[in-house]
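Only one protein chain is missing; all other protein chains are in place.
So, chain A:
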Amino acid sequence: MPEVVLSAHDLVKHYPIKKGVLRRTVGHVKAVDGVSFDLHKGETLGIVGESGCGKSTLGRLLMRLEEPTAGSVVFEGQDWSGASARDTRRLRRDIQIVFQDPYTSLNPRMTVGDIIGEPFEIHPDVVPRAGRRKRVQELLDLVGLNPEHINRYPHQFSGGQRQRIGIARGIALNPKVLVCDEPVSALDVSVQAQVVNLMEQLQDELGLAYVFIAHDLSVVRHISDRVGVMYLGKLAEIGEEDEVYARPTHPYTQALLSAVPVPDPTLRGKREQIVLVGDVPSPANPPSGCRFHTRCWKAQDVCSTDEPELVQRPDGRGSHLSACHFAEVRRVVETTDVSGENPDDRFASPDVSELSDAGAGLGPAGGGESLGSAQAGSTARRAEATNPAPEGADPARLATDDHQDPTR
């Protein structure tokens, strides 16, 4: 296993709740409450969890945009939380961030060249003054933008292009770690894929390590080597991508995964969906013991009194870190990692008969129950009718339309 570049030790961030005229502190919002993990060189650590579980706060703590209430962030063996201003500046070169919203993360009054060139002005010793413009153009080229657009302003770009600009700014100083705070959540799906692929490509070329924060389980699975699942400011489970996705042992992870839509109509209605009852408890007043016990179907008395440790627990084939007293594998749904496979050409195939065959086949198999022949026939007809191919649009052209740059 490669060396550890960044590690968090019991990171805690509590925000005081102030009330009254005297602004007395009446409580704390425990946004992040004891999170520890290691990030290895060149790997991607995905952090998932629902809204408000502290993912973004964790990212900001790693970046030192917020001071942790307790705990420390160690970068290459050096404790960053106690570093002097000078060391902090130097360390900032090695850890950079990409923000969620490409519409607010770029200064609307600066040109793209100024935005991407700003890191060089703040750290003037990285690139000599004369070479900066050229370096900015190289970066633009690297993230797949036209280097000639260096003098344009952010509002002249689309969301996906803006996110590329944000990434270019993030990698300008050749960091070792890039914290990505929901980098694709604000983009639409086709552009998400482009940006995720770009990030993977950059990782290969530059040897970056990513902390990839997202709420989209599929995106995280696609890009991550390891995945951590957060619930109410704590890690519920963390392990290799396979371990968390195929053999989750924490009930919360299992519930999350069971809610992921499966892109296979034949499985519709067959899989078991775990529906959690109730809302996420307030982080200002988290439940005692295991934080998930209020919504957990496995909860017993011990869960409300003893807080489960995040320790290695058996997952059937091996073991990974999980914070549940009753950790056990539960077959939730068959999901496969398709990141290594060739793209499915089912929806872009020019072959019409093949398409309608596939549609007809769906009827009996997909319904699961015995259909009358008339019904089956109508299903097939409907399938044919929905095929756009014979009249009008040519599927091949449709496919190329999809490939066009979404920017214009």
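One rule holds for everything that comes next: a contact is a pair of C-beta atoms (placed from the backbone, for glycine too) under 8 Å apart; a residue touches a chain by one contact, two chains touch by 3 or more; residues count from 1.
Everything that follows uses one rule, which is that contacts and distances are computed from a predicted model.
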item	value
Protein name (UniProt record) of the chain left out of view, among "Nodulation protein E", "XdhC/CoxI family protein", "Heme exporter protein C" or "ABC transporter permease"	"ABC transporter permease"
Candidate in contact with the missing chain, chosen from A:Val32, A:Val73, A:Leu106 or A:Leu232	A:Leu106
Touching residue (missing chain; options A:Asn151, A:Asn174 or A:Gln273)	A:Asn151
Contact residue for the chain not shown (choose from A:Val5, A:Ile97, A:Ile213 or A:Cys324)	A:Ile97
Contacting the left-out chain in the complete assembly, out of A:Thr44, A:Gln137 or A:Gln194	A:Gln194
Footprint left on chain A by the chain that the document does not show	60, 63, 65, 88-89, 92-93, 96-97, 99-101, 104-111, 115, 118-119, 122-123, 144-146, 148-149, 151-153, 155-156, 161, 166, 169, 173, 189-190, 192-194, 196-198, 216, 218-219, 221-222, 260-263, 335-339, 341, 343-344, 347-348, 402-405, 407-408
